[in-house]
Each structure stands twice: as structure tokens, then as C-alpha cells.
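Here is the structure we will look at.
Here the complex is missing a single protein chain, while all its other protein chains stay put.
Chain nomenclature is as follows: A and B, assigned in order of appearance, with residue numbering initiated at 1 for each chain independently.
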Amino acid sequence: MTESRPLSNAKLGVLILLGAETMLFVGLIGAFLVFRMGNVTWPPLSIDNIQLPRLVTGINTVLLIISGYIMFLALRAVQQDRIKQLRNFLVFTGTLGLLFLVVQGSEWVQLIGKGLTLQSGVYGGIFYVLIGCHAVHVLGAVIWLAIVIGMAIAGRFSSVNFTGVETCTIYWIYVVALWPILYVLVYLA
Amino acid sequence: MLGWLPENISEYAQGVDKLFALIYWITVVAFVLVIGTLIVFLIKYRHRAGHRAEYIEGSTKLEIIWTAVTTVIVFGLAMLSFPEWNNLKSPAENPDYVVQVRGEQFNWYMIYPGPDNELGTEDDLELENELYVPEDKLVQILLTSKDVIHSFFIPNLRQKQDALPNQTIDTLKFQAREPGRYEIPCAELCGFGHSGMLGYLIVQTQEEYDAWVAEQWPE
Partner (left out) sequence: MQENENISHEHDDDEQHEHAHDDNDTMEHTHEHDNDEQHDHADHHEESFIRKYIFSLDHKMIGKQFLIYGLIMLFVGGGLALLFRWQLAYPETPELEGGKPAKAAKPLPIIGPSQKYIDDGEVVTGADKMWERIYDSDKEEFLEVNMPSGLIEPHFYNMLFTMHATIMVFFVVVPILVGAFGNFLIPLMIGTRDMAFPVLNMLSFWLAVLAAVIMAAGFFVPGGHASAGWTGYAPLSADPQWTGVGWGLNLWAISLLIQGFSSLVGSINYITTIINMRAPGMTFLRLPLVIWSLFIVAILLLLAFPVLSSALALLIFDRLAGTTFFTSTAEGGGSSLLWQHLFWFFGHPEVYILILPGMGIASELIAVNSRKPIFGYRSMVYAMIAIAFLGWVVWGHHMFQSGMRPGMGAFFMTTTMLIAVPSAIKTFNWLGTMFRGSIRFTTPMLHAIAFVSMFVIGGLSGIYMANTPVDIYIHDTYYIVAHIHYVVFGGSLFAIFGGIIFWFPKMYGRYMNDTLSKIHFWLTFIAFNCTFFPMHILGVGGHMRRISNPMQYEYLQTFEGMNIFITMSAFTLGFVQLILVFNFVWSIYRGKVAEKNPWNVTTLEWEAPTPVPHGNFAQIPTVYRGPYEYSVPGEESDFIPQAQPEHAPASAGD
């Protein structure tokens, strides 16, 4: 319609969605910072015996970043019409995403066992809500990816028709890129 | 409009009424100018047969003028308000009396430190909804709340401050000029009893106040 239209509707739509996602996390991170600044000691003294699993989560972080890179390779593959590679890369990405969730889940189970629950003051509360909100996003991205894998297996993509992969890649990389920020804020700082 | 303001008995907040009056006259003039122009335009440029509108796309000069004028006025107002704001919202220096006020659904509790001038000791006196102060003395209120957010509002002193649970706010202070009995409503919705959450400020002459003190804390 207009002479220049650099982005397709779907791609633009996803980018706009990311704006909203960002603000959702801005709200939650803002809450986190308010609690963080409001408490002289962090974690508060009452839950001092609990250490967040920094190392395992650090490894998990690396896993997630790798998955982002592989997702990018998948996009490159479909752009160059390497459909078989596309499938492999997508499946690999999805597996890493699932692995991330599984590790996170087991960490949560351990933390809850140690006594850090949603009710453990704002420290526990915001930890589970913020990290959980990101986990829900990863889960959403994995489901989206599963649909894309299905479509890839059905042969729906080619070097001229890959919007489905592209939008999913944008979302995946967004979710991946968000994680290190949360990791540094919640686990390290 | 200005006549509807309740009597101002505050030594501190006389400036508020002055600012109010200033803004009032600025806005009245602005309103008359804008609406007057609007009405003149509506009459003068109404549709008439054979008359055609003039093709005017805008005027940068005019726009710069009214942008500048508005900016100057609002910044001027802001400048005038800063000192008053700081004056009203800074902790009291060397207050003559300190009273702790606690909001609690749906009452104000006034806690007097007693003869030892220290809160949290044996001789504290807690009154329900009655705040006794002597006239012309600087009184500092340490405001807090037990449950939800309340707002301590004394219309006649032009003072208002939200009370936050588990936090003490020390910026509320006043100096009342006229003896009398004034109402202290709660101004922030605090539950079903919000309407009717009401305390009284009782301003007394120094002698009356001393007598009241003597009655409360007999030697």
C-alpha cells in the first residue's frame, strides 16, 4: 500500500507486543527494586539461611543464551532454504528451552523444601512472581515454537515464506535476552 | 469562590490562601479571555450566505507567542510555589509540642508524650479523636497508621497528610492562631467507616491548655 513497508504486519505486531511485555516486566522489576531499596539487608535477616542457586542458574543462563543463538541459526537456515537444518535447529532450541524450565522447576522445588516460599515476605514473594513470570513467558515461547516445529515438519516454510519462523525467533530472542537482566538483578545483585 | 474557603487559622499556611487567590484570578482571566474570544468568533464568523472561510493554515509567530506566554505563567507559578511547599512539607525545627497521631479504622488516636517529653513511655496519654493544642505554638505531628492509609486533614489549617501503616511521617506541623474546636476528617478512603472518621482539634489559650495538662497528669 504505502510505498515503503519495511516490516510485515505479523513482524510489526510481534515487535509491538514486545513493547507491552517490556512494560509488564518494568512494572515487576520496579516493584522488585522498591523492595530491594526499602530493605537495608537483602535478603532480609529472617531468611538469611537461604542461598539462591547462583551457579546452577548461571549454567542455565548459558543454556538459554545458546538456545537463542540456535534459534537465530534456524532463521538463517530457513532464509537459505535449508529446511532440514531448520527443523533440527528448531527442535534443538525447543529442547534447550524445556531443559531450562526443568532446571528452574527443580531449583524451585529445592528452594521450597528449604523453606523459601511465596509467603516468605517480599523476598520470597517477588522472587517467585518475577522469575515465575519469566518462566511463563519461556513456556509460552516453547509452545509457540512447538507449533512452528509442527508447521516446519508439515513443510509450510521456505526461503520466501518464513514469517512464522521469523516472528517466533523475535519472541524467543526477546525472552532469552530478558533472562540475564533478571539473573543479575535477582540472583547476583 | 474564594469566600467558600473555611476560616484559615494557620500561621504557616497563610501563603496557601494567597497562592489560591493568585491562581484563581489567573484562571478567571484566562477563562474570560478564551471563552470570550470563542464567543466572539462564533458570532462573527458564523456561516452567512455568500461568505467564504479564509484559508489559514496557521501562524508560527502566534503559536510561539502563546506557547511562550503559557510557559512563563506556569513556570512563574511553580517558582512561587516552591518556597511555600518546602515550608509546609519540611520537618519542624524545634517544635514546642510533639504529638503522635495514629489512624486506625475508624478513629484518630492522639498520643501525648507526657511530662517526660518522650513517646513510648509510661506516662504517655492516648486520647481518642481529640487533639488539644495551645494557640500560637508550633506543634509537630508524628503521623502513622495501624492498618490502611488514612489522611489527616484539618481544613482550617490547610493541612493534609496521608498516614502510612508502619511508617512515621514527621513533616506535618502547624501553629493555630484562633482558639476553638475544629474538625479533623479522614480524607483518604479507608473502608466502610471512612465517612464519619472524624477527630477534633481543640485549640486553647495557653492558660486553658496548662490547666488541661495539669488535669491529665496530676503531680
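Annotations
The working rule: a contact is a pair of C-beta atoms (placed from the backbone, for glycine too) under 8 Å apart; a residue touches a chain by one contact, two chains touch by 3 or more.
All figures in this text were calculated on a predicted structure; none of them were measured in a lab.
Of the candidate positions A:13, A:115 or A:140, contact with the hidden chain is made by A:13.
Contact with the undisplayed chain is limited, among A:96, A:111 or A:126, to A:126.
If you put the missing chain back, the residues of chain A touching it would be 1-3, 5, 7-13, 16-17, 19-28, 30-31, 34-35, 38-39, 44, 46-47, 118-126, 129, 133, 151, 160-161, 163-164. Although one chain is not displayed, chain B still touches it through residues 1-2, 4-6, 13, 15-16, 19-20, 23, 26-27, 30-31, 34-35, 37-38, 41-42, 45-48, 51-60, 62-63, 66-67, 70-71, 74-75, 77-78, 81-82, 84-86, 88-90, 105, 146-149, 151, 153, 155, 158-167, 169, 171, 181, 183, 185-196, 198.
Operating definition for what follows: only the chains that are shown with their structure count from here on.
Centre-to-centre spacing of chain A and chain B amounts to 48 Å, using the average Cα coordinate of each chain.
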